[in-house]
Structures are given as C-alpha cells and as structure tokens.
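Reading through the structure tokens given below for one structure.
A single protein chain has been omitted; all remaining protein chains appear in their positions.
Up next, chain A:
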C-alpha cells in the first residue's frame, strides 16, 4: 500500500522535475486562440509576474524549471494532503 503511494509521488516528482524541461514552449490552445484573434491585446500582466517562481522559473531563469516543478509538487502535495486528511471520515469516529 505504502509502496504504491511512494511510487505515485516519485512519478510526479520525475515529471515536474525532469520531464518538464522537454515541454513545448508554444502557446496552448486557449493562448493560441486569443493570440490569433487579437483578444490577447487585452490581457493584463499577472500581478505576480515578477515573483520568484513566475512562469515555473527561478528569478526569470528557466534553467531552474525543474526546481520550480519540484517546489510545486511539494506545495500541492502538502496543501491537498492536508486538506483531504482533515476532511476525511475518521475510521474510529
């Protein structure tokens, strides 16, 4: 049981930490749509665009994408595990 959970977490770390370097840099379907139609001209800069890990980089340096990915995995795991563990029906209740 524990083995499966550890394996699942490891796969996520590997994807975010390593495979992320091979991701396509082209706009996704929605970005492509808004760019091709000119809607993108109305897009506002993100309020946190200058923050440390903006755009999955570190201080704007995307050689650290893997690091940002690992950080994201840890943060999402902590928040989601915490929330779901708190919400669960307790077996001894």
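Throughout what follows, a residue touches a chain if its C-beta (ideal position, glycine included) is under 8 Å from a C-beta of that chain, and two chains touch if they have at least 3 such contacts; residues count from 1.
The rule we apply is simple: contacts and distances are computed from a predicted model.
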Hidden subunit of the complex - UniProt protein name among "Serine/threonine-protein kinase RsbT", "Cobalt/nickel transport system permease protein", "Transcriptional regulator" or "Daunorubicin/doxorubicin resistance ATP-binding protein drrA": "Cobalt/nickel transport system permease protein"
For chain A, the residues touching the chain missing from this view: 1, 4-5, 8-9, 11-13, 15-16, 19-20, 22-30, 32-34, 36-44, 46-49, 51, 53-56, 65, 68-69, 71-73, 75-77, 79-81, 83-85, 87-91
